[in-house]
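Moving on, here comes subunit A:
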Amino acid sequence: QDGIEEFRIGILGGENAQDRLNSHECLKEYTEEALGVPVKLFAPADYDGVIQGLLGGTIDMAWLGASAYAKTYLDDPEAVEPVLVKINLDGSYGYHSIGFARKDSNIASLDDMAGKKFGFGDPNSTSGYLIPSIEIPQETGATMENGDYFGEVVFTGGHEQTIVAVNNGDVDGGVTWADGQGNWEDGYNSGALRKAVDAGLIDMNDLVEIWRSKPIPEGPIVLRKALPQEVKATMTQLIDGMYDEDRDCTYNISAGESLGFDPISHDAYLSIIDARKSKSQ
Partner candidate 1 sequence: MLRIEQLTKTFGRNTAVDAATVAVDKPMMIGIIGRSGAGKSTLLRMLNRLTDHTSGRVSCEGREVTALRGAEKRAWQADCAMIFQQFNLVPRMDVVSNVLHGTLNRRSTLATLFNLFPAADIHRAIDILDRLGIAEHAPKRAEALSGGQQQRVAIARALMQDPKIILADEPIASLDPMNAQIVMDALRRIHEEDGRTVIANLHTLDTARRYCDRVIGMLHGRIVFDGTPEQLTTGVARDIYGADAGFSEAATSTAIEPVETAPERAVHGAKAIV
Partner candidate 2 sequence: MTMTADNAPDLRAQAGRLFRRKRLTAFGIPLLVLVYLVYAVFAFDVPGLIRTADPENGRTLIRDSYSYKTHVSRDNRSGEVSVAIEGERKGQYPDGTAPGWVALGETTVITLDGGGIVTFGPDEVSYDIPGYGLVTARPGNGGANATFPTEELPEWINASKNRVAITTDEARLTITRRKTEVFRYETGWELFFFTLDSPYHGVGPGEIAARAMSGELPAIWNDFWHNRMWRHADVAWALFETVLMAFLGTFGAALVALPLAFLAARNFTPLMIVQQVARRFFDFFRGVDALIWTIVLARAFGPGPLTGALAILVTDTGSFGKMFSEALENVDGRQIEGLQSTGAKPVQRYRFGVIPQVTPVLLSQVLYFFESNTRSATVIGAITGGGIGLLLTQAMITQKDWEEVTYYIVLVVLMVFAMDWFSGWLRRRLIRGDDSGH
């Protein structure tokens, strides 16, 4: 098969669906110009929607989280290949999973969380589930099973829900993502906390950080392997060069300030894949 008739881009959650589509409108235009075929944007309700789309061959490109990429790879190694990764303002490409709790609940560290209710985000999220579910037991020395260390462990469904749940006291502590740079009061420079602060949802004075993971590699932009070679090359080149071409569009598609994208390969995610594999046993 030499050509394609259309190009379909999947966009992960974090913002409301329509905003996501809007902020990718510029990418759509560039892509249509570069490939000469119609481009469609999709904003499924959760991580799994995009993953299933990639696996089923109904989505050609997406920016995945590391864990989501691992899942895609484990389900079908021939489905997608990572091509690019976002570079932070300081040149790194990692971020952190941040554990946090309400200040007035007198929880200041993981130790205080014993017997309490703990909230993950989406099961396919790297920072919202995979990494903390591996690193936290290492610290507590107990599993994440209900009643083992924590009184109860739940999935809230996503980063936003975790933040609101902690803020409301529905769960005593939870994990979400942040770049870990800048001030706690602002919700750091970027990440789910920052967005919540900007939206006026939470007051960081009410919250405390109780745990922080080791740096987590930023998720890759992936392309479906079955795409024709020149399509993959064109798309990689397009996004790689986006930072120099159009800062605004880069800001839009990378959900904040960044230095654009760098190439990356499968090997960067081996450790995450291993982590995920170990959780799947």
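By our rule, a residue touches a chain if its C-beta (ideal position, glycine included) is under 8 Å from a C-beta of that chain, and two chains touch if they have at least 3 such contacts; residues count from 1.
The candidates were selected such that all candidates are chains of the complex that A comes from, given by their letters.
For clarity, every value in this text was computed on a predicted model and none was experimentally measured.
Trainee: Only one of these touches subunit A in the complex, so go through 1 or 2 and give me its number.
Mentor: 2
Trainee: Inside the complex, what are the residues of subunit A that reach candidate 2?
Mentor: 8, 10, 13-18, 21-22, 42-45, 49, 52-53, 55-56, 58-59, 157-158, 160-161, 164, 168-170, 182-186, 198-201, 203-206
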